[in-house]
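Everything on this sheet refers to the single structure shown next.
The full complex has more chains than appear here; those shown keep their coordinates.
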């Protein structure tokens, strides 16, 4: 069986055509070029760039990161180069043939829309992801993605602001992820990305302070994978728009789990820090998995989980 | 002499990622360890650069805790027939380094490097004073070695007690003037290394210029920065913030700047003009 039929790895993520379903997650892959020494970006489906705000933003004071069991905490906040510098400086540096998804991140809905507008029509940007895990200043620090009404308004406004495929990245810090997914679908989102980091706190028992200068932070990495898989599965039961699965992915087996739970594509996040070529390894591993199981198209795995009693 | 001095151009050696074989990993005194890794396609490095090492040897089965790699200065590297032997000098500070100390010859440690910008080299004729303490001693060996014989240079080490000093013999072998200050007087003079720095600055005439390089605990670096400023001597400090990635993508290693905003220690440093750092806000 050496001469296996080539596996079809292409997927359509809400109008974004991907070479393969392995993307990298916003905030864990910089603006793409940083990984040039470690992997050929054309080996992966594409990448989601660091979330952009209208103006360049300075982040939180250090310490911004801390380790946790099988995970890490971060409180980077809004630090980014701003939408203009991204377009004029970062995008041109990305090799041809690499699929770029831009990410938007703001403190009020109008500014979100403005970021989406500016990114629309820019060559090289294949789609937008709006990060709804940002605290909404007007709702007293509640995340946009934690309130169905606010989320609905955000998605509606962003949808009007851009003609690009629009992914909404949901917050995991909610009671009913399916409800949030339905809001996105109802307001015309092209797809859903989940999960973002889980709100968390780590404490130094010696100094009696949080390990992060900001106090709270986001937990990411393998620790959250079982939570992410549950949410992806729940969202996939609630909506029919495509889902991009995120959370602790560090191997092709992990990626397969997300596909089985209903994700059309996946994003590798924290693992990029540990092993900067990991996303390409995951993509290659998916092909090996498909060959081993005689699966002609990777997308045949999507939602193929045999869930008991269904 | 030009060959002895390195380039700091932005485009340095392209970093590599390898599962490097442990050649040697031995304890040298109470908490100081020396690790030698065989790295097949090591592209060379410049003084001040570092690498990200996995916390502990890679095992047959993947373990996800502890998760993050640890930044470590490249102490020294020797290129031979089957790749380079890359040397790391480290102290056991917590879980990651405790696990690293258990890595046995023949086992593998994941390494990503060399990373970061090199120390800016001194200007021709500049008199160099290197100040180091704690794990910072590991960060300045290559600097001292490249300057030795090529530049007027002296070294000042500070420690709480004698056994905290790492690799003293390596530095002595460089035949550079070296002074030690310990808080308990168990080696060199009793006192702080910053007192040695003040004396050294008093003793040396400004002449064709002086330059300080410092790497050590934050308090030591901050005090050196103050002394340098008072004496109007340029001072380069190598910071040791906690890191997740090591190559500028997680934005975790931010160092506050005096002018406002942050620099990334892994990308814009680890070596910085000490005057540019907002020492009060550095954790």
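Letters A and B name the chains as they come in the text, with residue numbers starting at 1 for each one.
Here, a residue touches a chain if its C-beta (ideal position, glycine included) is under 8 Å from a C-beta of that chain, and two chains touch if they have at least 3 such contacts.
A quick note: this is a predicted structure, and the numbers were derived from the prediction, not measured.
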Full complex expressed as chain labels with copy numbers, beyond the one copy shown: A x2, B x2
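Methods note: only the chains that are shown with their structure count from here on.
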Chain A-chain B separation of Cα centroids, rounded to whole Å: 36
Residues on chain A engaged by chain B in the complex (per definition of touch): 27-30, 34-35, 37-38, 50, 58-72, 74, 76, 79, 213, 221-223, 250-251, 270, 272-277
Complex interface listing, chain B residues touching chain A: 14-17, 54, 62, 64-69, 110, 112, 241-256, 260-262, 281-283
